[in-house]
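Shown here: the complex without one of its protein chains, the others still in place.
Here the chain labels run A and B in written order, and each chain numbers its own residues starting at 1.
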Amino acid sequence: MNVEGKKLIWQDYQKEIADNNYYYVRSCVRQTFFPGSETAFLRILKTELNKDVCDQSIHTSCTGIGYHSDVVPIETTMTVVARQFALMTEAGYKNFVPSCITSFGLYTEVLETWHHFPELEARIRENLRKATGREFEKPDNLAHASDVIFKFRKEIAAKSKYRLINKNTGEPIKVVDHIGCHYSKMFPGKGIGGAEYPYVLAGMIEEWGGEVIDYPERRHCCGFGFRQYLVKQNRGYSLACSRKKFESMEPYEPELILTNCPGCPMFLDRWQYAINEMEGKSYGKNGQGIPVMTYEELAGLMLGYDPWDLGLQVHQVGCESLLDKIGIEYDPDKKYKGLEDKELGKPKTPSNILFV
Amino acid sequence: MTRESQTIAVIGGGPAGLEASAKLTGLGYNVFILEKNTEVGGHLLDWDRLFPDQQNASEVLDAIKAGLNENTQILTGAEVVEISENHRFDIKLAGSPQKITADAILVATGFDVFDARKKEEYGYGIYDHVITSAELETYFKNKKEILKRNGSPVKRIAFIHCVGSRDEKAGVRHCSRVCCVTAVKQAIEVKELYPDVEVYLFYMDLRMFGLGYEELYKEAQEIYNIRFIRGRLSESFENQDGTIMVKVEDTLAGKPMRINVDLMVLMVGILASSGTSEMGSKMGIGINSNGFLKPVNSHFSSQISNRAGVFLAGTCKSPKNIEETLSDARAAAVLIDNYLKAKIT
Partner (left out) sequence: MINFGYTSNKDRQIVFDENDRSVYQILQSKEPSVDICIQCGTCSSTCTTGQFTQFSLRQIIVNIHRGEMDFINEDIRKCMFCGKCQLVCPRSVNTRNIIQVLITILN
């Protein structure tokens, strides 16, 4: 593998990312899937990097899940998107930062569509005006939240308490990155590093001391894909997609899977459990699973945030093996305790796999 | 005025430019060959043997050059900067005070091969064992052994057809025509050198248009046991052991397929060269949607450009084999002669 060749491609896919004053739009599902991630993003930006981020409760879902499941028509979706932009405009912001990859893909798609069909944009403006009385300006800058963390990866590294290094061996932690399909597969030019060799997460891993592992099925979808998952009868297809990836990455012995999408960490995490329960197979070392994290969780860990504040206790595959390797301090007794030490209750233990 | 008092500037010293110059000087004209590289011969210089009969490219080049006489002046390292017209053409060359004055111009600026890096998913320039057909030709020419990066022998090779041909995503709609038979030729050459290597050709259609090409294809199957799989490469990966995982749809079996190979050869397509595009726009010559220069009529005036006194020959107009290129160059020489004779009388 010639890394210089990749760097040449990365040079072609640079993108502009605003350096301050972000209007942050949250994901519908991430706060349930990975409850500490969005909070960590805001904490990193506001307290570590002193950035101005607007986080409002009045915005809605982008309708991406409904749109990609064929239950929300495109004009409705566009009008909802227009309302999000209107909220940004009213709040006095111009840099739009979605937390979700599908939202990012959808906002990009809507802006591109309006660019090519201005008459459609005019009609959507009219829809929004009639429905809500709002007007909007299109964002000056649209970047996914992982783009923003990528932009400040060096600053985060400088403030970090830990590095992605095995404290016992001194070796870098081996990490595979998994990029959400809607990040750059639809519009390669809108993603850092393009669609074939995306650099957004690889750049973080490198900067924070880890080793990026390239494996044959790196580009393959995690299997979320809306229709596959939402219909129970299709779920075997979803699982098969994740399995293809696990089987392909297994020989490289990755120690962490890093993701930037709501669905991917969910499925790459939970399907390891499901495969194990169905067949007894696990893909990590010593019968363990491979920990899966969001980039916010990883950034938070590097900065020394408490793993339980980051929500790592709700992962199916336990992250303790990785925390121990890096030497991250944590209190095992607090794993299932909430605010003010409130007991959250303990989940059932998986029957076969060592998910700790 | 006589032929001897008239001058033709031939831009590009590849097979077309050289052959047309040979015919024009043979008729008595003076010819300047303006070649921007350090040597004339074009792509023939890099090629080892030619399809379908495995004739040495150097023999063909020598035969063409043998036709040139003392009325030919070859200027190498000659880059055309500006062309102005005042009854005759005045041609300014980069970094040279010398100005060439000509009564007619022949554009023979040829082709470039497709930059395989543009097909990012094929991993050219990134994976260790992916080369282009043009590079493989230099292996043959320089008698370089075909080995894996670690020096071990190559056991299985995949030739990938249509890389930068018939591919709208790569911005190339046209068929480059000669790559199909080149793949068959190169596959046979590989088998001649390494009879135990398994060779697979991944194609969309096999376009064996020339005399002897179909026979070569059959020979590849019958004598060399070369296998043809009808499927277009969708993406490739480098495996842990450095082999390349090739993913196609095996259209005939009707299923997706994957196969690991030690070496992947990309059959890069033929595009109008950067010099061709430059000359086209500098001289106001019509350019086709595929980037090649456009003659006034592709059936009966295919060597004549829309600009009086400017003629076209060879692969600046479309992908061609050597035979077609040379015939085209001779036709251009005849039409230039007709044009200048009319001016004389």
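Brief remarks on what is shown
Here, contacts are C-beta pairs under 8 Å (C-beta built on N, C-alpha and C of every residue); 3 or more make two chains touch, one makes a residue touch a chain.
A quick note: this is a predicted structure, and the numbers were derived from the prediction, not measured.
In the whole complex the chain that is left out makes contact with A, B.
Within the full complex, the residue among A:Ala91, A:Ala131, A:Ala240 or A:Leu344 touching the omitted chain is A:Ala240. Only one of A:Leu128, A:Ile165 or A:Ile275 touches the chain withheld from this view, namely A:Ile275.
Where chain B meets the missing chain, the touching residues are 206, 218, 221-222, 225, 227-228, 230, 250, 252-260. If you put the missing chain back, the residues of chain A touching it would be 232-233, 235-237, 239-240, 243-244, 274-275, 277-280, 351.
Definition applied: only the chains that are shown with their structure count from here on.
Averaging Cα coordinates per chain places chain A and chain B 47 Å apart.
Put simply, chain B touches chain A in their complex at residues 117, 120-121, 124-128, 235, 237-240, 245. On the side of chain A, the complex with chain B involves touching residues 1-2, 5-6, 8-9, 194-197, 214-219, 251-252.
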